[in-house]
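A single protein chain has been omitted; all remaining protein chains appear in their positions.
Letters A, B and C name the chains as they come in the text, with residue numbers starting at 1 for each one.
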Amino acid sequence: MTSELFSPLFVPDVMREAVSDRAWVQAMLDVEAALAAAQAEAGLIPGEAAAAIATSCSADRFDCAELGRASRGAGNAVVPLVERLSGEVAGDAARYVHWGATSQDVLDTAAMLIARRALALVVTDLDRVAHACAVLAGSHRGTLMAGRSLLQQALPTTFGLKSAGWLVGVVEARRTLVSGSAELAVELGGAAGTLGAFGGDGVAVVGHLARELDLAEPVVPWHTGRSRIAQLGSSLAIASGALAKIAVDIALLSQTEVGEVAEPAEPGRGGSSTMPHKRNPVGATLARACARRVHGLAGVLLAAMEQEHERAAGAWHSEWEPLRDCLALTGGAASWVAEVLEGLEVNPERMRRNLELTGGMLLTERVSMLLAGRIGRLEANRVVKEATARAAGAGRTLRDELVADEVVTRELSAGEVDAALDPGGYLGSADAFVTRALELYRREVKRS
Amino acid sequence: MTSELFSPLFVPDVMREAVSDRAWVQAMLDVEAALAAAQAEAGLIPGEAAAAIATSCSADRFDCAELGRASRGAGNAVVPLVERLSGEVAGDAARYVHWGATSQDVLDTAAMLIARRALALVVTDLDRVAHACAVLAGSHRGTLMAGRSLLQQALPTTFGLKSAGWLVGVVEARRTLVSGSAELAVELGGAAGTLGAFGGDGVAVVGHLARELDLAEPVVPWHTGRSRIAQLGSSLAIASGALAKIAVDIALLSQTEVGEVAEPAEPGRGGSSTMPHKRNPVGATLARACARRVHGLAGVLLAAMEQEHERAAGAWHSEWEPLRDCLALTGGAASWVAEVLEGLEVNPERMRRNLELTGGMLLTERVSMLLAGRIGRLEANRVVKEATARAAGAGRTLRDELVADEVVTRELSAGEVDAALDPGGYLGSADAFVTRALELYRREVKRS
Amino acid sequence: MTSELFSPLFVPDVMREAVSDRAWVQAMLDVEAALAAAQAEAGLIPGEAAAAIATSCSADRFDCAELGRASRGAGNAVVPLVERLSGEVAGDAARYVHWGATSQDVLDTAAMLIARRALALVVTDLDRVAHACAVLAGSHRGTLMAGRSLLQQALPTTFGLKSAGWLVGVVEARRTLVSGSAELAVELGGAAGTLGAFGGDGVAVVGHLARELDLAEPVVPWHTGRSRIAQLGSSLAIASGALAKIAVDIALLSQTEVGEVAEPAEPGRGGSSTMPHKRNPVGATLARACARRVHGLAGVLLAAMEQEHERAAGAWHSEWEPLRDCLALTGGAASWVAEVLEGLEVNPERMRRNLELTGGMLLTERVSMLLAGRIGRLEANRVVKEATARAAGAGRTLRDELVADEVVTRELSAGEVDAALDPGGYLGSADAFVTRALELYRREVKRS
Partner (left out) sequence: MTSELFSPLFVPDVMREAVSDRAWVQAMLDVEAALAAAQAEAGLIPGEAAAAIATSCSADRFDCAELGRASRGAGNAVVPLVERLSGEVAGDAARYVHWGATSQDVLDTAAMLIARRALALVVTDLDRVAHACAVLAGSHRGTLMAGRSLLQQALPTTFGLKSAGWLVGVVEARRTLVSGSAELAVELGGAAGTLGAFGGDGVAVVGHLARELDLAEPVVPWHTGRSRIAQLGSSLAIASGALAKIAVDIALLSQTEVGEVAEPAEPGRGGSSTMPHKRNPVGATLARACARRVHGLAGVLLAAMEQEHERAAGAWHSEWEPLRDCLALTGGAASWVAEVLEGLEVNPERMRRNLELTGGMLLTERVSMLLAGRIGRLEANRVVKEATARAAGAGRTLRDELVADEVVTRELSAGEVDAALDPGGYLGSADAFVTRALELYRREVKRS
């Protein structure tokens, strides 16, 4: 099956390596070695046995594809791995391999190791995204552009504020992933969650194992208590969603008819085989695709929470590849958005030109508000609405209609009308919001 | 359309009231009143206007269904509500209604008020669930039962540990909901997120509004930064999942052939119209149904994160009813599971009897482990597997086969075999895990 | 709870009525009446009893909300309905109410009746959509506009072809719904799917019932064989998706910077309370919202297929409201898109103007193809790409660069270049595709 054809498009190589078959096998072996060490520390097995086991716990000694094929009988890859590992371990120590553990202990704990490493990559790329957003927010505080609601121009805003909104979304998503990473916990319960084989030493071994692997220690085994996995999937889905929000904005701003930003140009990037004039927003496109897939896969992890008794008949098995893919594809989305934002071409002139497309109509709210203070909100809305309609109908500017309107002229001077129609004068708290977003960034991300 | 036929089955009345049409209208009016108060505090509108507006902000004055019908033109219910509210407010103050706000400011903030109230109900029922689990865990520490993996009996455990596992899942879900509740924030940005109409006072008004409504103050407006909503949906979905895990266990343990627990018996409850002998696990059934629906709806909220520009064309609108239903149905699941656990009939004798169904085979792991310490894991597994197969084939008990086995008798005395086959002697850390779960409960839930 | 506040915005009144509580109660009563009639026909109960039951089967006699509340004990609304109906039926006939049926028989068959009526409404609105698409396709065969890929202008197309693509999607979705409607089947199996209470007459009663209700006759009872429900949900989701495709195009074409279409203008429609210049694409927005919700709900129906044994403990219960909402919201999407397309304002001049925004670069493919026939595809691509880059860099038109290019002039005359850059001359099969789509429409929809 492999997926060397499609996956490199979505997921960067370093992430693909972090969640690869080999990485999983090594993580399972890391768990087996740490388990033996923890048991030796608790006095359950000889220290030399643990050392001998550790020596054999290298993925180089095993063939991932062969393990995959051999797993069909037992229902998971740990069973054949333990068999082969026992064969690798010299002499008497072999009998202590996987002592008292169940397959799920090893696979779940390995998943936590994989998740921790992959989350670190995701966070690194989210930091790149956050940094790029912060740079854009700071340098475009004064760059006027149209704010848009329901895809219609609504009011003036700044590209700085738009970037600040992206930034806050990414910082919030990052915060959840970082705190989630700290909750990744070892799994150790044995076949029914009692650690029956360890006599009275089970809890101690769990603690040793957690310290060996630098993972958290759970209150009880979580073989069928899957909030940890579901939360991980949801956090990744939310991070993907925050990235998709940036991506859809980039794609929309890149439209031929809008042209306010463009993804970085490089030879061979975003080009079309037959339409050389195109500058496709490839990064935004692929980030959106990644996010949509994560959303579907996170749903599989949520649905998998209903697990039967002490270990489930199917729901657990449904988690493995979706969890891996949630990690990889969120990393893919983060990486693409980082690349896009770091090289983003911003066109302030086009932003300004688009802002003027409607001949001042974007400031109708401001004129309405100004009038509303004098003649009431509903009456003001009526007057401005009619002037707007007349302007649109006659192809004149809103200013011309306003300064010719009887009610308006009674309340406002021409100078007041002109001032009201200046987009730069109606930015409210845009700048203050940028400052708040940058403070958040400095507090949570930059220092880290 | 209404939904008085189906919804009472899933959602308790108090929750249905908390998310009702009327509750939404009142929440929107609360936002309008608080907005006016915040603006008066900032000196943007007269204090008397704010007072006059507050006076009119009672849902009794408005017809929910009429507002619903009137919303088709504008695309949301805030537009007609503001019109009608302006008509209700006496005199000059009417012009200050909804001053400088956009519909989404009101609807989003109202959603936060609804969410806070509904979350409190969910947490109350989760506390009931947690309490019931804690009672079961404590009182059944020593109640032996079969631990099951892949729906097969695997090893002995206790009903106390099973309850402790449920408890930890619920406490974790509760923790996320409680911390999520603290992050519910006001929304105030005006049409494009700049608060253009408020001049330099926007940030101050946001702060005043947050204090008025006792909600958090966001860093920037979040019209299209929806992690707050997606996280809320995911947290509810995870809570539902933790409840569904309990429900599926109850349903499985209630099976005619298992009979280890039964839902509380009441006249008319869980009965079948034609099969009076049945004790249907109605509560578990409906809790599972609630959870499955929440999982689907949470997916809608995740998918809605990709929102265009300053305010979205569809994704936002897709959130309203799914968010309401996630709240209501998670409440439904919590309420049903609470009711089930509070009156759960536990049958320790049946648990014990089921544990003995396999004639000692459940302790094969223990015998294997015991032998493994002397002859190695793989060899021990082989010996025990063969004895098991002989016992099953001949209809004899495992003990008979073991004490007749050459390898076994070389390594173990008959007394050692008997001790190994005692389920009560192979509970490992079950008791310790119960203690840890109860400590967690006391730390996080009971004191609160 | 009710949902008179939000639902009218999404779902038209006629559909809301078709899936209302009252409609469900009437449908259940229709099933009870038809069941009695079928049993009378089979000689199982007296004909007068069936007649007496039929007389009482009017929803006016029952209180939907009271039934809802009373259903909590039994787990569904059929149990209290049957009790109350038995009370309504005069004399001896009461004993034959619901004879030998199980609650699920009644609720499932009622769901089929609701689905049939609701599907008819959906199809009616899809027909409106199809008709409007056909009109647009026919009347805009020659209306040039930019074809866009990845939101970038790519090549010329016609608004007729775009409309034809919408049309084909709607006709295909309609086809699936119509054939699905014909497969809606009665459910009758009794408590375990055997119709034990009917002796040897069960199959005959199923046949009579199907004819009474004009529904299909299933091969076996389908209490836990839910492909019918899952397929219904999926078909509705696909129809919603086809409508969302139209809606997203409308929303994008309506953008202030594109302005190629506008939703119909009516007083109070699509207006903003504070921004009178806006013409919000409200219909497209709400149709997209409906579709996203249907997609989530259809997932609940898919996940519900895994049902235990003869009747399920939760999955079945999770279907009811999601199925109702899939029907209603697909109807909502169809109704909104119909309204939008029927009054759509199309601006061919703006389409033409946008097409010329890039100064001929949209025809680069054509120039490349023309050159490729003489100098090979890769070389042609290179030449045109460089000319494009030079034009973009120097702010000149592509034509100027091409007629100045050494390779181009060697192969093409200036007249050939000019002809190649005429968008109307590069429409390929656009017209033929429109014709094919209209033929499909006439074949499948118009005649019906």
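Operating definition for what follows: a contact is a pair of C-beta atoms (placed from the backbone, for glycine too) under 8 Å apart; a residue touches a chain by one contact, two chains touch by 3 or more.
Predicted model, so just to flag it, every value in this text is computed and none were measured.
S.K.: Pick out which of C:G68, C:G190 or C:G259 touches the chain that's been left out of the picture.
M.R.: C:G190
S.K.: Decide which residue listed in A:A284, A:M361 or A:V384 touches the omitted chain of the complex.
M.R.: From the options A:A284, A:M361 or A:V384, the contact with the absent chain belongs to A:A284.
S.K.: With respect to the chain omitted from the figure, which of A:G87, A:G314 or A:G424 is a touching residue?
M.R.: Final answer for the missing-chain contact: A:G314.
S.K.: Looking at A:R72, A:R353, A:R374 or A:R442, which residue reaches the missing chain?
M.R.: In the full complex, the listed residue that touches the missing chain is A:R72.
S.K.: Which of these touches the unseen chain: C:M28, C:A230, C:L323 or C:V445?
M.R.: In the complete complex, the chain left out is touched by residue C:A230.
S.K.: Can you say which of B:A154, B:A204, B:C290 or B:L329 touches the chain missing from this structure?
M.R.: Looking across B:A154, B:A204, B:C290 or B:L329, the contact with the absent chain belongs to B:A154.
S.K.: Going by the touch rule given at the top, which residues of subunit B touch the chain that is not shown?
M.R.: So the residues of subunit B touching the unseen chain are 146, 148-155, 251-252, 254-258, 271-282, 285, 299, 303, 354, 357-358, 361-362, 364-365, 368-369, 381, 384-385, 388-389, 392, 398.
S.K.: In terms of residues, what is the contact footprint of the unshown chain on subunit A?
M.R.: Counting over the whole complex, subunit A touches the hidden chain at residues 1-11, 16, 19-21, 24-25, 64-65, 67-69, 71-79, 82, 98, 102-103, 191, 247, 251, 266, 268-275, 280-282, 284-290, 292-293, 295-297, 299-300, 303-304, 313-318, 320-322, 324, 328.
S.K.: In the complete complex, the non-displayed chain touches which residues of subunit C?
M.R.: 75, 83, 86, 92, 94-100, 102, 147-151, 154-157, 161-162, 164-165, 168-169, 172-173, 176, 190-200, 202-203, 206, 218-227, 230-231, 234-235, 237-238, 240-242, 244-245, 247-249, 252, 288, 291-292, 295-296, 298-299, 302-303, 305-313, 365-366, 369, 372-373, 375-378, 426-430, 432-433, 436-437, 440
Keep in mind that, in the parts below, only the chains that are shown with their structure count from here on.
S.K.: Subunit B-subunit C contact: same residues or different, taking over half shared as same?
M.R.: Same, since over half the interface numbering is common to both chains.
S.K.: Kindly indicate the chain pair that has more C-beta pairs in contact than all others.
M.R.: Ranked by contacting C-beta pairs, first place goes to A-B.
S.K.: Of all the residues in subunit A, which ones touch at least 2 other chains?
M.R.: 148-151, 154-155, 252, 299, 303, 365, 369 - these are the residues of subunit A that touch more than one other chain.
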